[in-house]
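Only a single protein chain was left out; the remaining protein chains are all shown in position.
Entry: chain A
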Amino acid sequence: MSEHIVPKKTYYAVFGALMALTAITVFVARFDLPWILNIVVALTIAVTKATLVVLYFMHVRYSSRLTQVVVVAGIFWLVIMLVLTASDYVTRGLLAPVVSISAQ
């Protein structure tokens, strides 16, 4: 197996990015954003960080196509779980109110 040697520079850069994103998380937490933006910002930062870790620290960027397919499949399955579960939660309130039929 051929191992891809990642230059230290890249690791430092990724580490710096992770630290910067952590700082942003802390900074943004000081403000109460309108609508659902609090969670949108927090999750966007979290997903970005996770992606950096998976691509560089876990070497997926330099791995074979097969490994990349496995990683994507794992995430895709998580998406299946979240989306189909959400199909229940987001539609629970949509049912029209039951019209009561009073006994004659």
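Here is the rule we use: contacts are C-beta pairs under 8 Å (C-beta built on N, C-alpha and C of every residue); 3 or more make two chains touch, one makes a residue touch a chain; residues count from 1.
Going forward, contacts and distances are computed from a predicted model.
Its UniProt record calls the unshown chain "Cytochrome c oxidase subunit 1", which is the correct pick from "Cytochrome c oxidase subunit 1", "Germination protein, Ger(X)C family", "Xanthine dehydrogenase YagR molybdenum-binding subunit" or "Glycine cleavage system H protein". Within the full complex, the residue among A:Leu43, A:Met58 or A:Ala73 touching the omitted chain is A:Ala73. With the whole complex as reference, residues 66, 73-74, 77, 80-81, 84-85, 87-89, 91-92, 94-95 of chain A touch the missing chain.
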